[in-house]
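One structure is given here, and the rest of the page talks about it.
Apart from one protein chain that is not included, each protein chain of the complex appears where it belongs.
Which chain is which? They are A, B and C, in the order written, and residues in each are numbered from 1.
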Amino acid sequence: MNTDTRQRALDPQVLHDLVAANRILANEGVVDAYGHVSIRHPRNPDRYLIARSISPALVTAGDIMEYGLDGKPVDAASPTPYLERHIHGAIYEKRPDVQAVVHSHAVPVLPFTLTDVPLQAVIHVASDMGAVIPRWDIRDSFGDTNLLVVDMDQGRDLAETLGSNKVVLMRGHGFTATGRSLIEVVKISVYLPVNAQVQLEASRLGPMRPLSPGEIEIRSQVAPDAPQMRRAWDYWCRRAGISPEVSAGD
Amino acid sequence: MNTDTRQRALDPQVLHDLVAANRILANEGVVDAYGHVSIRHPRNPDRYLIARSISPALVTAGDIMEYGLDGKPVDAASPTPYLERHIHGAIYEKRPDVQAVVHSHAVPVLPFTLTDVPLQAVIHVASDMGAVIPRWDIRDSFGDTNLLVVDMDQGRDLAETLGSNKVVLMRGHGFTATGRSLIEVVKISVYLPVNAQVQLEASRLGPMRPLSPGEIEIRSQVAPDAPQMRRAWDYWCRRAGISPEVSAGD
Amino acid sequence: MNTDTRQRALDPQVLHDLVAANRILANEGVVDAYGHVSIRHPRNPDRYLIARSISPALVTAGDIMEYGLDGKPVDAASPTPYLERHIHGAIYEKRPDVQAVVHSHAVPVLPFTLTDVPLQAVIHVASDMGAVIPRWDIRDSFGDTNLLVVDMDQGRDLAETLGSNKVVLMRGHGFTATGRSLIEVVKISVYLPVNAQVQLEASRLGPMRPLSPGEIEIRSQVAPDAPQMRRAWDYWCRRAGISPEVSAGD
Partner (left out) sequence: MNTDTRQRALDPQVLHDLVAANRILANEGVVDAYGHVSIRHPRNPDRYLIARSISPALVTAGDIMEYGLDGKPVDAASPTPYLERHIHGAIYEKRPDVQAVVHSHAVPVLPFTLTDVPLQAVIHVASDMGAVIPRWDIRDSFGDTNLLVVDMDQGRDLAETLGSNKVVLMRGHGFTATGRSLIEVVKISVYLPVNAQVQLEASRLGPMRPLSPGEIEIRSQVAPDAPQMRRAWDYWCRRAGISPEVSAGD
């Protein structure tokens, strides 16, 4: 209802997809009260779209705001933003290939942020997480903090550790995932916790066979909008109680 | 609504049961966005019935398609099929006794696909899984792939490893189960993940007593349509919000 | 609706409570497609009341049947009974103090049926399970079977192992719990799996302090119909979508 002119100019389906991504991530348990998802602005690579400070389960189109990569709202009259939006801006700044970002505290991933055991792709549906998942500890560069990524310095430090990978773990905090598309980053974010849980359980049984680098590479060649990606999106929308298609009333 | 003539000729209850199986497997967490269930055509053993490429939770009667065992659609104008339908065709081809097949990525089973610890029947409700559960690794015959079973060569290789058993594990991917009836394969698929979880937890406590081969054999003599099988089916239908009986409006 | 004369003569609240117990146990995940709950007939200690062969989630008053302790239906025209009703009859026969029995396959308890680690009361809400939980293996007296308790010989053997305790584990199968009242046996059945899970998780951390025999004894002195018991029953009814009180329409 308080959608501004800039947003109205966007393809309504783009906004709707971002709302759907918020609802999906909440419904699948990837985010709870906290966590967020953004997309790079489809026509202006120096901007990104993300909700105002609100839990993802509650996001509607009117909550989507537009920011410069430095985290400044395009519309000065914007409501309270997420404190940690700099995670998103710093990654879009460093990685022109990234079109969407998710930040999450998903529980099954957290043990891997606390120890030295590398999280690695062991199940095929999680292969999009990539072969290497670096771990970032905010304490290494910034000493004692509240653990939140609250400015561009911290965001850039995180993006530096992410490097050219798809996902970065954050010690005692969660993970940040990137995608070539919104569907891709949602899929990574849904299956990363599953992969973490499977790896943890398998580690009780004995040595395990992860995906090989070759397998990960071959799987990464699937287009991020292939039919099997779309099938999952439709399913997650249905479960979250939101239509995949924007409707006139939205 | 786009049910073709061939399907209309089928007993509507048969189609309805296959739809119900899709919904049950989704509702019980055996399949998610991915996974599928098929039956051999009741009157033509050289064909099988399976949904078009769609998540099992969303399947309706109009989505059920008919394929030859080689995976070619009987109706050339069919919509996009599951890439991995060859799992089904190759098993029906090799195993005339098999009437229904489920392919699943159920999470509690996945750790056993990654390690050398054999998954074995430890709880009586899972005895239909059989005494031996072989493990198949697509890498052994095909090297680096995307892990999907995308042609008949791969399907036949999987069926070869399955042999005369009820279930085969697939490394980093999931499992495929077979049944003498649709109810039986659904029951196996529901309780295999439970059995895996119980075995994994028990392995923390110490040496365990699995079902004996004699117990598994005696239990396998229950007819696949015994009242206690039907009782479970009715319960699963109710939970999934679908009637066990086809109605005029279906 | 097909409630017979004998049942009509019962206090309708008694029948309603037994229906509610079925729904509670299903809703709290203690039973699934399988499992059952009975009460001793309030006016005839040589009989017990239990549903016909149907999943507990689906039980209504018309499904409740009356059996002699030997498992013979009082009404010869009864529908298909539970195969394993002899668990109930044999325990009522041996234990005049027992007024209600639950048989369950609850998953967190199953690992303890497979190994030699004793399940013991570690959390106060589970103290009603008692200080000693024996383990019964049908194979010890009957060799290879289908693991079901299908006649009075097997039921009596199980009751013998139960002895004067509250709960008996059944290898690869589940547990049977007894109560001085229906509320008590439901409470035991709800918290036994929780206790099992807590004990299993604590065993990872190191040596643990279970409840002392004195604590268990003091706690057992709470009347089985104390207000704090009733509070839980009301809560479980609400969650299961059934009123604690029988209504005129029932």
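Just so we're on the same page, a residue touches a chain if its C-beta (ideal position, glycine included) is under 8 Å from a C-beta of that chain, and two chains touch if they have at least 3 such contacts.
On a predicted model such as this, the values are computed, not experimentally measured, just so you know.
Student: What are the shown chains that the omitted chain is in contact with?
Tutor: Output: missing chain touches A, C.
Student: Given that one chain is not shown, which residue among C:34, C:67 or C:236 touches it?
Tutor: Of all options in C:34, C:67 or C:236, contact with the hidden chain holds for C:236.
Student: Write the list of subunit A residues that the hidden chain touches.
Tutor: The missing chain touches subunit A at positions 32-34, 53-55, 57-58, 80, 83, 105, 107-108, 110-112, 114-117, 137, 139, 143-148, 171-173, 200, 203-204.
Student: For subunit C, which residues touch the unseen chain?
Tutor: Residues 122-125, 127, 194, 197-198, 201-202, 204-212, 214-215, 217-219, 222, 227-228, 231-232, 234-236, 238-239 of subunit C touch the chain that is not shown.
Following the convention adopted for this analysis, only the chains that are shown with their structure count from here on.
Student: Roughly how far apart in rotation are subunit A and subunit C when fitted on CA atoms, stated in degrees to the nearest 5?
Tutor: Between subunit A and subunit C the superposing rotation measures out at 180 degrees.
Student: Report same or different for the subunit B and subunit C interface, where same means the shared residue numbers exceed half of all residue numbers found there.
Tutor: The interface of subunit B with subunit C is built from mostly unshared positions.
Student: Provide the C-alpha centroid distance between subunit B and subunit C, rounded to the nearest whole angstrom.
Tutor: Taking the mean C-alpha position of each chain, the two centres sit 33 Å apart.
Student: Using CA atom averages as chain centres, what separation in Å is found between subunit A and subunit C?
Tutor: 47
Student: Which residues does subunit A have that touch at least 2 chains other than itself?
Tutor: In subunit A, no residue touches at least two other chains, as defined above.
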